[in-house]
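Just dropping this structure here.
Of the protein chains in this complex, all but one are displayed in their positions.
To keep things simple, chains are lettered A, B and C as they appear, and every chain counts its residues starting from 1.
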Amino acid sequence: MSKLRLELPGLTLKNPIMPASGCFGFGKEYSQFYDLSKLGAIMIKATTVEPRFGNPTPRVAETSAGMLNAIGLQNPGLASVLSNELPWLAQYDVPIIANVAGSQEEDYVAVAKSISKASNVHALEINISCPNVKTGGIAFGTIPDVAKHLTKKVKDVSDVPVYVKLSPNVTNIVEMAKAVEAGGADGLTMINTLVGMRMDLKTGKPILANRTGGLSGPAIKPVALRMIYEVSQAVNIPIIGMGGIESAEDVIEFFYAGASAVAVGTANFVDPFVCPTIIEELPLLLEKLGYEHISECTGRSWRKHGEPTYHRA
Amino acid sequence: MSKLRLELPGLTLKNPIMPASGCFGFGKEYSQFYDLSKLGAIMIKATTVEPRFGNPTPRVAETSAGMLNAIGLQNPGLASVLSNELPWLAQYDVPIIANVAGSQEEDYVAVAKSISKASNVHALEINISCPNVKTGGIAFGTIPDVAKHLTKKVKDVSDVPVYVKLSPNVTNIVEMAKAVEAGGADGLTMINTLVGMRMDLKTGKPILANRTGGLSGPAIKPVALRMIYEVSQAVNIPIIGMGGIESAEDVIEFFYAGASAVAVGTANFVDPFVCPTIIEELPLLLEKLGYEHISECTGRSWRKHGEPTYHRA
Amino acid sequence: MIKKELCNIISQEEIATDIFELTVEAQLVNEITAPGQFVHIRIDKALDPLLRRPLSISSFNKVKSQFTMIYRTDGKGTTLLAEKRQGVQLDILGPLGNGFPVDEVNAGETALLVGGGIGVPPLYELSKQLTAKGVKVIHVLGFQTQSAVFFEQKFLENGETYITTVDGSYGTKGFVTDIIRDLDFDCLYTCGPTPMLKAIEKEYAHKKVFLSLEERMGCGVGACFACVCKTSNEQEDVSYKKVCSDGPVFRAGEVVL
Partner (left out) sequence: MIKKELCNIISQEEIATDIFELTVEAQLVNEITAPGQFVHIRIDKALDPLLRRPLSISSFNKVKSQFTMIYRTDGKGTTLLAEKRQGVQLDILGPLGNGFPVDEVNAGETALLVGGGIGVPPLYELSKQLTAKGVKVIHVLGFQTQSAVFFEQKFLENGETYITTVDGSYGTKGFVTDIIRDLDFDCLYTCGPTPMLKAIEKEYAHKKVFLSLEERMGCGVGACFACVCKTSNEQEDVSYKKVCSDGPVFRAGEVVL
């Protein structure tokens, strides 16, 4: 019996590992490396109503154990995603989570309404937290009532469960989480990137053309764990955790914090095989730690039962 | 003529490098390694009215390119700092910046009032942002009006300029900065630590006894740079920047972002000689980059003039 | 097909100031389809530096299963890379991208290869293949200063080679563009800093020109949209190409520099 199989709203996952939105395109590139059906699910790149070119380059900069990106939600637009990307992905036995973005409510609603009807889209991930688009985006992610209202609107039109992606760039993440739960969200995904910056030593100017960008990678893992720890104790909907995951050990830490599944983003750039590798290593690690099933790890850091399973000599 | 000498409210700095509060104790330990008079200034450990033991251990945990701490403001208390620590530091030709902490307004006022009278204390750093104390601390650092009011109170009783230390755990750092400026702050120091967490793989519990802790080190540098970039354009008081600095190159990046001086924290643990090393390397780096004086670097990332000084082939 | 492989370092040496020649043993050479392709290297197992570093393949040998890269130590990653000794294993992803089209010029015709600084390396394999094919190759290589010059001899073996240095400490003082003016050719291949590429594209709009671009990268395989460039000047137009997977070599005019 599988130690990794899980059920989440709208999703039957072979395993709790999925590539994070924007770090895996629409799957094509990584299908050169392995069979995408191995994945628990795939979170595709943010989709907007119209095609977007995004920000000027440079769009990425490296930081210690992390990276900054300011892609600016480049994507081929709803029509093309529906007619090209999703049908192509349908050849794989893997549920798709469609990342929905926009600069105003109508955009989100329009994309959610039609993309949720695609046969292989099993859930939506509402990106109310993109730090790299001037209007909308970030605002939806920082004001509880705005987020709640947007969630309601999207829920009204969606044919599949709706997960809302939270921004870590807020004073009170629990307040945001409760707001979108009240708005009817079926689940949460967190965290998106922290807003950061790097300067070019030679020119004195920001390295990114967009000046600021989103910080991702191992550097933000402690912040992601803390926020998931806080939120998972305050809401009754499942959390798909992300932020710096690059190993099976990291996955367990996220489950301990309160996640019910996880997404891997930046690590795909460092090792294109990171997802299948983690999927292979997880059962052995669970064995070693003495768990029958990965779900036993969820929230162990704050649940009463979790007792030490073994000790160091 | 020195490329590093600087004047800040209350402070005449031989150089813009100073150890950050809590990462240098009260100087004694590092005086074994080098002459403390080499430093631009010293930010001493947070001082509270009464002695504090702080949090249970473990108090630190490592993260990728960073560390978490939950010391809990352990300190010998105002009386002892005044009678032992400060007099001992007086043997060195270096201005002291006293870090003032508390759990309620009266505490801050009481400490500020008497510690600002110490002959070698040239400025105060009001720690309204400690993430590791249950009451007060963090609240003062997240609500603009509360921060403004506290700043006023402290200014009223302080004999020396007052710098307010901002917490990065807020949605809108500019709003906080403007509030304390309006409250009469003479300068800002930023950033304090980001609230984070690590889990113990074996027990499933948080590694830190305090559960959450403050994330510091290179991992948070991009967040610090971004916040200093935003704040320096919005206020008219100088900023002492900190967050992951460990090299002369990092110092220049912080100046480009908008800092007028910098503090080095976690890096002291990695290399006890990091401050004097940076002080030695800075003039050479400025030379290489084509600057007469380090002050030319301040705000270069957003000031109009800053043109490239040289290009890569 | 793209492979991820742990490759043994066969040799590494500093061939000019801060310029290193690195040769590794790798099965992935069998996947190389054209000069000008590149690889993405993970410098270290540690998470800092985190991202891979793109380096061009400057020459390869399928019989020996070896290929060579030439790079300049610039920041964190390349400085660490330069410390790696023979026998150490490197995590390499490649070959990546599309290289220079060798079939765009025929035996007997003349190809002009123009390189600037660290843009020179990929031109070496190109020069070898064109020469082998019977194409007359002329090289114009620009460097900052004498101490940065490398591979002059190797290029000379394949054909005329002009060196320029910005400070005039070696070869002709000035920029490659000053030299090209007096040369005749059927096809121009170039790699180097963007200002140089722009100047060449502008001056030889009427000629057959191929440019190799540089852009900061995330994934290196086409998934992250970090390295895109526009294919038209229209503001509204959203058509683009990815340097990592559609490039790094483009026909002049194909993308906006």
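To be clear about the criterion, a residue touches a chain if its C-beta (ideal position, glycine included) is under 8 Å from a C-beta of that chain, and two chains touch if they have at least 3 such contacts.
What you see is a predicted model, and the numbers here were worked out from it, not measured in a lab.
Trainee: Give the residue, chosen from B:69, B:189 or B:301, that touches the chain omitted from the document.
Mentor: Of the listed residues, the one touching the omitted chain is B:69.
Trainee: Using the touch definition up top, pick the residue from C:18, C:31, C:44 or C:91 that touches the left-out chain.
Mentor: Of the candidates C:18, C:31, C:44 or C:91, C:44 is in touch with the missing chain.
Trainee: Among B:8, B:39 or B:61, which one is in touch with the chain left out?
Mentor: Spelled out, the listed residue whose C-beta touches the missing chain is B:61.
Trainee: If the hidden chain were put back, which residues of chain C would touch it?
Mentor: Residues 44, 46-49, 80 of chain C touch the chain that is not shown.
Trainee: Need a quick check: the contact residues on chain A for the chain that isn't drawn.
Mentor: Its contact residues with the unshown chain are 64-65, 218, 311-313.
Trainee: Tell me which stretches of chain B touch the chain missing from the display.
Mentor: 22-25, 28-30, 32-33, 45, 51-54, 57-67, 69, 71, 74, 217-218, 246, 266, 268-273
Heads up, the rule we're going with is that only the chains that are shown with their structure count from here on.
Trainee: Between A-C and B-C, flag the pair that has more C-beta pairs in contact.
Mentor: A-C
Trainee: Return the chain label for which the distance between chain Cα mean and whole-protein Cα mean is smallest.
Mentor: Chain nearest the overall C-alpha centroid, as shown: A.
Trainee: Taking each chain's centre as the mean of its C-alpha atoms, which one ends up farthest from the centre of chain C?
Mentor: With centres defined by C-alpha atoms, farthest from chain C sits B.
Trainee: What is the distance in Å between the mean C-alpha positions of chain A and chain B?
Mentor: Computed from C-alpha means, the inter-chain centre distance equals 33 Å.
Trainee: Just give me the whole-number Å value for how far the CA centre of chain A lies from that of chain C.
Mentor: Once rounded, the distance between the two centres reads 36 Å.
Trainee: Counting only residues that touch at least two other chains, what does the list for chain B look like?
Mentor: Correct list: 64-65, 218, 311-312.
Trainee: For chain C, what residues touch not just one other chain but two or more?
Mentor: If we look for residues of chain C contacting two or more partner chains, we find 47-48.
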